[in-house]
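Just one protein chain is left out here, and the rest sit where they should.
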Amino acid sequence: MTEQKEISRRSYLKYAGAAVGAAVVAAAGYGIYQMTAPPPKPSKVVVDLTLWAYDVPLVRGSADIIQDVYKRDKGIDLQVNITDVPYDAYKSSVVSRMQANTKTDVLYVEDNWMSIWDKAGWIVPIEDYKPEIRDYIPELVPAVREAMTLHDKLYGLPYYCDNIIFMYNKAHYDRTGIDEPPKTWDELTQHCVQLKQKGVSDRPLGFAWKRGEWTFEDVLFSIVYSRGKKPIDEQGNLLVGSGSGLRDTLQWIADAALKYAILDPKSVELVCENVQDACKAEQYSYSILPSYFIAAINDPATSKVAGQMKIAMMPERGDTVGFMRMDSMSMMAVKAGKDQIDGAYALIEMLGGKVDVDGDGKKEYYTAKQWAIKDGLPFGIQPLFQDPEIISAWSKWVDVEALGQQAAKSVFFEAKKYLWWEDWRPAFETEVHKLIAGQVSVDDALTNVEAEWNKLKAEAG
Amino acid sequence: MSESSGTPSDNRFGLLSILPTVGFLTVLSTAPLLYAFALSFQKYKLTSPGQHPFIFLDNYAKVVDSYHFEAAITNTLVFTVGAVVFVFVISLIFSLALNEKFRGSGWLRILILVPWAIPEMASALVWRWIYDSHFGVLNAMLVYVIPVFDSYQSWLGSPAYAMPAILVPQIWKEIPLCVLLFLTGYSTIPQSLYEAAKIDGANAFARFRRITIPMLKPIIQIILVYETIMGIASFAYVYILTGGGPGDSTTTLSWYTYMASFSFADFGQGAAIAVIMSIISLIFIALYFRLIPTRRFGAVGV
Partner (left out) sequence: MSINSMRQGEALKKTALFVISILIIVFTLSPIVWMVICSFIPDPELYQTPPPFFPTKLYIGNYQFLWGKEAVELTGGTPGVFAQARDMLTSVGNSLIVGISVTAICLIFGVFSAYSFARVPMRGSGKLLFYVFFSRLLPQVAILVPIYVIIQALNLLNTLLAIILVHTAFAVPFFVWVLFVYFKSIPQSIEDAARIDGCSRFQQLRKITLPISKPGLIAASIFAFMTSYNEFLFASTLSNTIVSRTASATLTAVAQGMGRYSVALFMACDVVAILPPLALVLIFRKQVMEGLVTAFRR
């Protein structure tokens, strides 16, 4: 009996030993495999895009394309989630998202907010993680490139980049007997006085200067830049002394509103579209707005003045303010690792850069062209100004060559790079309103805005 | 006849009934409030991420010293007092009329509820269109139908008109509730008091002053408190109609809080302003209780 037991115990031990041995070998083999084999590809990368609601279906279309392209080129499933909010709520929604750490990988960034969001650690210089973005630099409009650069690094690719342009109603001019658009701002005043006297328009000049309107400062400071003057100096001080661009501009505005009564005081409650509609209804003779609005103003189906509004170069030196909106990458994406960065960058490139859409090896600015042709949105990419499709689409409502000429003279508005820029805007807008209403003198207004600028500058440290 | 207080089953029932509500409110109301309160003493700026030191009253100093504060306080007080006064007076007049029985009074009592049913945002937006300075119907009425003006006015863009312009939707929305409260108040006053007064020779005005008003004290108190809070907190109309302008003639404390939190991204400052708003609310409430002493807040016939 014991022999049987002994034999079975021995065979048991043998088998056990063999099993353990095999296990050890297997473990060793697996360990070696793990150390030397390539890391497994992620099966899926989810990129969260947050943006403001402007033609979101177009963005969705591009997102779908990049999902396919990513799968085709890298074999990874890319999923793009889009969260859209109304434009006026966008900034506050991003603030909320970032505060609460809601997953956000790619987001629209406006030049006004770029500095602050960078300081807050929300957006990153893409260059640091994807050096290949530098390849785009030669093709970017210089003012746009300057706008998208902080600390000498590129922070995104352009989405919507535009310039403030000067449009006047040629039919009104013909009726009044004026041949040429104004060459200086004083000449513009004279033209307006004539228009008023001839009864063509009671208040020919209307601006979109409601508190908080997105183009408020872009338009006002384009008047400063077009005089060939800068609003701030190298050290970041606001220039308000006599002979300064801002002083002359505010004086011009005050005179237009109060002395000559050619500037509509209703401007303080108007948004861009209101000015656009008023131009279409022939209530204003001029529109100093981003070029994006020309399409509607010259739309024969809905506008009384279709074909009458013409572009002229900004009076005096012709310089104007260019602004940009771009697609940026968030710090969250960076922290999530290389795969997330790759996915986010692919989306950013799809939205603002060149992608090989149909697999024929040729890369094109697919989304930028979509924006341009479908919605009339100008862009920050130089070569696209010569694109025949865009030219033919746009020539229905605008003289594309004139547009290009004005774009060439667009300047980046440096004040936006300062951290207190957004804090200063409400105070500035308030003073301008008071100026137009005659509640404050040009001197006092300048004193107040300068004081506020300096106070905020000091607080920002 | 009084219950024996504190029987175990009573206590259990009471606790079970009240605890969920109190707990829920603590999490979703009190805790955020305390958090906001604490925030007001910290530095919490977007441009200093990760550094939130306690800076005691610095936020408050910054707020009081800021460009917008003086206007915000003045405008909030003007708006609130204006809203309370107009809502009170107009509701009183409307309710007195609706208390009478005449042909159509039933329909009118239904009609008066309509503004209360309309959401703030829906109302703000149609008012924006009504006030439009180029195509709005108010201008059309005042120029073409009842010629008061020569040309279209800028309701939301003139410093003089903007504040009244945002008061109108507020008043419009709040009147139904106050009319209702007044009407219910009237129904609690026994007719016998009026009869006796009539016999004594008191005229309508005297009856109103000596009987109606005193008997309505609790209702009046509720209306004053509620409308004040609504007035101070009112946000939608500034948001949609004026954006704080023109100039800063409609910048109120609630708008300033929003600006500070989301435009300046200084949550410390935003919280400080909110605390100031709360203090102002509490001051008003305390004032009302001083001026109109009644037995207990809202609990009539206790």
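Every chain is named by a letter (A and B) in the order it is written, and numbering of its residues begins at 1.
Everything below uses one rule, namely that a residue touches a chain if its C-beta (ideal position, glycine included) is under 8 Å from a C-beta of that chain, and two chains touch if they have at least 3 such contacts.
On a predicted model such as this, the values are computed, not experimentally measured, just so you know.
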| item | value |
| --- | --- |
| Option from B:L57, B:V89 or B:V137 whose C-beta touches the chain left out | B:V137 |
| In subunit B, positions touching the absent partner | 1-3, 5-6, 9-11, 13-18, 20-22, 24-25, 27-33, 35-36, 39, 93-94, 97-98, 100, 102, 104, 108-130, 134-135, 137, 139-140, 143-144, 152, 172, 175, 180-181, 183-185, 187-188, 204, 218-219, 229, 232-233, 235-236, 240, 253-254, 257-258, 261, 267, 270-271, 274-275, 277-278, 281-282, 285, 297-302 |
| Positions on subunit A where the hidden chain makes contact | 53-58, 83-89, 92-93, 96, 99-102, 271-274, 276-277, 280-281, 296, 299, 302, 374-376 |
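One rule holds for everything that comes next: only the chains that are shown with their structure count from here on.
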| item | value |
| --- | --- |
| Intercentroid distance (Cα basis), subunit B paired with subunit A, Å | 39 |
| Residues of subunit B defined as touching subunit A within the complex | 46-47, 49-50, 62, 67-68, 132-135, 151, 154, 156-159, 242-248, 251, 258-259, 261-265, 267 |
| In the complex with subunit B, residue positions of subunit A that touch it | 91-92, 95, 99, 116-117, 119-121, 202, 210-213, 265-270, 274, 277-278, 281, 283, 419, 422-423, 425-427, 429-431, 433-434, 437, 439, 452, 459-460 |
